[in-house]
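Below is one structure, written out as structure tokens; comments come after it.
All protein chains but one are shown at their positions in the complex.
Right, chain A next:
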Amino acid sequence: MLQPLLDNLFSGKSPREIAHQILNIFMIVTSAFMSWKALALITNSESPIVVVLSESMEPAFQRGDLLFLTLPRQEPFIVGDIVVYKIKGQEIPIVHRILKIHKNEEDGEDYILTKGDNNNIDDRALYNKDQLWIKKSDIIGKVKGYLPYIGYVTIVMSDYPKLKYLLLGVLTILMFFEKEEK
């Protein structure tokens, strides 16, 4: 059953060439993964590139804009920094600006309150019930760089999952049928 499929995909190729092509595909996937992880290491942020999903920071950031984050250990947070944070028990990270910050000597913690530029009130209504502050551990990164529009592709993909699978399928097939330059 597998033999006809292989013959079809790799017509007139030796097993060595087939293995080479499959390895090539793995190379692409693993190097993408490796660069992502390397970037995470360099920036010290678990997710160094994020796409803006909400309108709460307009007109600075629109839906689909790409943000580059860093989280250097030595660099303190100050008011006005745009941070990406994730509330415990909630899935979606939020990109908002720091409105208040109190550095407590006793426990060495930062007590941070955030607000979206486009929102009328601060973020306490977004935090967990009875949570008044976010802390350093909630923060994924500080926004350092900005590139407009590019991330809209991922929004479209997550809105229409079928499109994502279609694109992935087409890409995989194209990779298999790639003619090697001789």
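Rule of thumb we're sticking to: a residue touches a chain if its C-beta (ideal position, glycine included) is under 8 Å from a C-beta of that chain, and two chains touch if they have at least 3 such contacts; residues count from 1.
One rule holds in what follows: contacts and distances are computed from a predicted model.
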{"item": "Absent chain [UniProt protein name; select from \"Signal peptidase subunit 3\", \"Trafficking protein particle complex subunit 11\", \"Large ribosomal subunit protein bL17m\" or \"Protein pelota homolog\"]", "value": "\"Signal peptidase subunit 3\""}
{"item": "Of A:Ile101, A:Met157 or A:Met175, the one touching the omitted chain in the full complex", "value": "A:Ile101"}
{"item": "Where the missing chain touches chain A, by residue", "value": "59-61, 78-82, 97, 99-106, 111, 117, 121-122, 124-125, 129-130, 132, 143-148"}
